[in-house]
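Accompanying notes for the structure given below.
For this view, one protein chain was removed and the others were kept in their places.
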Amino acid sequence: MLAQQFVNAISLGGVYALFALGFTLVFGVLNVVNLAHGAVFMLGAYAALQAALSFHASLPVALLVAIGCSAGVGWLLDKLIFAPLRSRQAPHLAPMVATIGVAIVLTSLVEGFFGPENLRFPSEILPAATVNLAGVRVTWLELQIVSLAFLLMAVLFWGLKRTRDGRALRGLAESPKAAALMGVNVEALFRSTSAIASLLGGAAGVLIALYTNAVFPHMGQPMLHKGIAVVILGGMGDIRGALLGGFFLGFAEVFSVAYIGSTMRDAVAFGLLFIALLLRPEGLFGRAAQRRA
Amino acid sequence: MLRFLAVSKNFGGLQVLQDVSLAVPERGIFGLIGPNGAGKTTVFNLITGLLAPSAGTIEFFGERLNGLPPHQVTRLGIARTFQNIRLFKEMTLMENVAVAVASRPRYGALSALLPTARYREGERLEAERACELLARVGLLERAHRVAETLSYGEQRRLEIARALATEPKLLLLDEPTAGMNSAEKQQIMEEIVKLDESGLSVLIIEHDMRFIMELCREITVLNFGCVVAHGTPDEVRASTEVIEAYLGAEG
Partner (left out) sequence: MEWLESTWAIYGTLVLSLGTNVLLALSIYLTLACGMLTVANAAFMGIGAYTAGLLTVTAGMPFLLALFFGSLLPGLIALLIGPPTLRLSGVYLAMATLAFGEVVRILILNAEGITGGALGLNGIPQFAGWFDVALAVGLVLYVLLRLSRSRIGRAMRAISQDELATELMGLNVRAYKLFVFVSGGALAGLAGALNAHFTFFISPNEYGFERAVEILAMGVLGGTGSPWGAVIGGALITLLPELLRGLGHYRPVINGVILIGIILYSPRGIWDLLRTRRRSLRPSPVQ
């Protein structure tokens, strides 16, 4: 039983981590609090659902469609909103408020097209088989969710560490001016970061949708909420923090529902968060220093 | 008037100042020089309360400055300008100076809420004082321009006007001529002489040797966080430690 909970926690934690990674990437590199991230999460779920319903796509294909759509939205987000605001040297709250508008638009469009009801994936797409792993019964689905989450994160980390663009990205997060002076194509990198971040968010959306088998227009809101909590805890703008924070939340949720009442648990969590912030505002791994030029 | 007694400052393992003692009398122009990284701006930060000393005492007219919050240090009579100009860029010149004038408020906070006579009088007095100060540095005609539209030299003069608004007895100038051409430097030099004549004490951090030598009565030289020389410009010029410290640096 405990092992089963453990598997649940890993799956949930992995998805939370994916979502938080996307959110923290945009903050760390573009310095924007992207309040549309929840909406992109929701879009990913709907894109996969539509692929499955209309084209009878298999799971991998639906996933690809979702990822492609989310990345596209992220790309557009930068092109249409973040970039113009950057060039006009807008105050740093302006992009955030714009993303509020984007979230409203996306959510209502989806609600308009698909209706407000809870939709489900067709049963063919959901693998029903279970696997026995060292005495624990794990569904194929959970296995796929966990592997995909880890795969995406591994690719992300590898990309940041090894590739030229990845290193440029880290440099960009530190200091855009310095990066520009070194010949980094700052604008292109901002755009691709936004795309990647949204990709992660959309992927998280599909995975959660499969996990809970529920797709509805406002599913992004509670996720955004949790994502912010994860990122606060792990440190705004820090990748490792988002990762660890996501898993921490996954474990906390799975195990506390079992052992504590669910509503007061949130109060305790946020209360501790509040106190933790007063003591260590940067979170577990956050950058303590202010961002330089 | 201002006394630094065996002041040390370290950040974790990094020793920035070691056992520094210096004294600034009540009148005159004094210099603080040394190569980059010698700790000069740290001295200013310690005086103004932005940093607290790790050891030693800082006294101003006998009062201990250690641990006082910066705004109180200013109210005691010490004002400063910054190496990288920190003006309120989007406010007008008038407003920049007026903010500092308000450190000695001419009307109470409650009076601000109603259009009382006291409020009107207070605002008028503040505006008057701000104009006075702007005129003193020759910027009165531009009073309603936004600060960031000023030239570099003009911005420095505005900074001085703003610092003067707090009615200091000691003025700390952090590299006032950085980035200026010789005409602008001449102007600043004249300003500082005028300040001295008006009874202020001025402590200047500078890299321009000619500037310092011409203006200052006494100079303290720092290197690697220690005082390596102190005396009149001639004494300092002749000191071997100073020459060593500056070997390779601009002279």
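The first chain written gets the first letter, and so on, giving A and B; residue counts start at 1 in each chain.
The definition used in the following text is that a residue touches a chain if its C-beta (ideal position, glycine included) is under 8 Å from a C-beta of that chain, and two chains touch if they have at least 3 such contacts.
Just so it is clear, the model here is predicted, and its values are computed rather than measured.
Visitor: Among A:7, A:33, A:73 or A:203, exactly one should touch the missing chain; which is it?
Guide: Counting the whole complex, the residue in contact with the absent chain is A:33.
Visitor: Have a look at A:103, A:207 or A:254 and name the one touching the chain we're not showing.
Guide: Final answer for the missing-chain contact: A:103.
Visitor: For chain B, which residues reach the chain that was dropped from this view?
Guide: These residues of chain B touch the chain that is not shown: 48, 50, 69-71, 74-75, 79-80, 82, 86-91, 94-95, 98-100, 102-105, 107, 109, 112-115, 119, 122-123, 126-127, 143-144, 162, 165-166.
Visitor: Taking the full complex into account, what residues of chain A touch the chain not shown?
Guide: 27, 33, 35, 81, 84-85, 88, 90-91, 93-98, 100-105, 107-109, 112, 221, 225, 228-229, 232, 236, 263-264, 266-267, 270-271, 273-274, 277-278, 281-282, 290
One rule holds in what follows: only the chains that are shown with their structure count from here on.
Visitor: Between chain A and chain B, what is the separation of their C-alpha centroids in Å?
Guide: Once rounded, the distance between the two centres reads 49 Å.
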